[in-house]
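The structure that follows is given in the form of structure tokens.
Yeah, one chain of the complex is gone here, protein chain that is, but the others are all in their spots.
Letters A and B mark the chains as written, and numbering starts fresh at 1 in each.
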Amino acid sequence: MQTLSWRDRAVRDALRHIRQNKPFCYGLTNYIAANLSANVLLAIGAGPAIGAALDWQQAFGGHASAVWINAACLMSNTPHEVRQAARAAHEAGVPWVLDPVAVGAGAGEYDRVVQGLLDFRPTAIRGNASELIALAGGKGDGKGVETTLTSQDALPFINDFSRSQGCITAVSGAVDYITNGHETLAVEGGDARLTQVTGAGCSLGALTAALLSTTAEPLTAVAAAHVFYAEASQRASSARGTGSFAIRFLDELSLLDADEI
Amino acid sequence: MQTLSWRDRAVRDALRHIRQNKPFCYGLTNYIAANLSANVLLAIGAGPAIGAALDWQQAFGGHASAVWINAACLMSNTPHEVRQAARAAHEAGVPWVLDPVAVGAGAGEYDRVVQGLLDFRPTAIRGNASELIALAGGKGDGKGVETTLTSQDALPFINDFSRSQGCITAVSGAVDYITNGHETLAVEGGDARLTQVTGAGCSLGALTAALLSTTAEPLTAVAAAHVFYAEASQRASSARGTGSFAIRFLDELSLLDADEI
Partner (left out) sequence: MQTLSWRDRAVRDALRHIRQNKPFCYGLTNYIAANLSANVLLAIGAGPAIGAALDWQQAFGGHASAVWINAACLMSNTPHEVRQAARAAHEAGVPWVLDPVAVGAGAGEYDRVVQGLLDFRPTAIRGNASELIALAGGKGDGKGVETTLTSQDALPFINDFSRSQGCITAVSGAVDYITNGHETLAVEGGDARLTQVTGAGCSLGALTAALLSTTAEPLTAVAAAHVFYAEASQRASSARGTGSFAIRFLDELSLLDADEI
């Protein structure tokens, strides 16, 4: 299995392209993570819009450069609105990312609606081990929005799942794995305190969508988003506590420089 | 009246237990405070989930270790959804905290729905003086979400109220008072700039719920949450302005160490 890091030219090229193209990215997400998700996109050079204000999901879902749907947006949006956004992206050929937050944690009605979004064939799916195993039909054993498993536990599930769905799947953990079912990339490093910043995972879904819109190779795009996270959180690791760590993480994302190596 | 502080072993034991148990806490709250509430819980070692996404309020309300309901969640949730969460917690014997934000400030329909949540017998209620006096049937004289009274003004009201409701009531102010109607604890200190950080009070409701799930004695649990706030905000007091004060406050919460004394 290949490991991708900040030292790989393909990763820094992905950064160069997104900063040049400033893609307009549209998302449906939960209101806990919405602010951080938008700031992560702005830090990397993309332009975000979030939310289903009347007909935004149709208008922006089909005209954005990329779309992300964080399933916990169902705390603000109806299943119909969420499906409209997914359909608009799918029909317009806009790359879109699904983040199945908390799937498999015990809310059956919610789980079914999230599962139904697979109808619109997401370009990529990201989550933690519990969520992805549950989405793939296994026993995810999630505890609310948190996982009780390691990313390695999820590997066999996401390999099969990616092949059957024809999508890229990325699982976050101590090591992140990104696969299209045929080829798998690993991303190491980062700082575990990222799991103590609410919405950090959700915002990674937004960043993943943004990179899919400006990177030629989808597997590299998804992996690059994970490398940016690992690199920026590692550079932030001297922060004193969890509050300043989150701020420093945003700083480091905004300061990543494709030409620094 | 006894005063509780960081120097009391019971308080540091409460911290020790929550960091060991990492309780899963579920909340309905307003979208202004949701992000900070989640980060406060993560800083103290708990795992939060927030919001009524389809059937979350039934699934998580009954299976979480603790639940908090910030009444201003009614800006995103229907009265029915909020009652479902309160009922689920009540019926499952999960400790739950009610924060009656802005009750008594002039919105009669809102006030009635909040009052109706008392049907599900919250374990604890927290708020400012105006809100608690209004909830107890007095003239709270609130100005939006802010109080025009001192915590001491609320003392007689919350004593009677706690006895009649069989709950713990905590009023925030220059000195915080926490009572079960028979015994009252005072928590001093803190930094007044906490009132210039939006959602800080709301997040205290989340923290209070979390502590109720891992502390044997409920009155101590509620008071310990207030001590953590007072201690962390005091340690943050050298921050330059209100923005960095909020970040520093989170840092200090995350760095509280039960073994430091």
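By our rule, a residue touches a chain if its C-beta (ideal position, glycine included) is under 8 Å from a C-beta of that chain, and two chains touch if they have at least 3 such contacts.
It should be emphasised that the depicted structure is a prediction, and the values quoted were computed from it without experimental measurement.
When the missing chain is restored to the complex, the residue among A:T3, A:N21, A:N35 or A:Q165 that touches it is A:N35. In the full complex, the hidden chain is touched by chain B at residues 30-33, 35-36, 71-76, 79, 102, 105-110, 113, 143-146, 195-199, 239-244, 246-247.
With the whole complex as reference, residues 24, 26, 31, 34-35, 38-39, 42-43, 47-56, 58-60, 63-64, 76, 246-255 of chain A touch the missing chain.
Everything below uses one rule, namely that only the chains that are shown with their structure count from here on.
Note: centroid distance chain A to chain B, computed from Cα atoms, is 32 Å.
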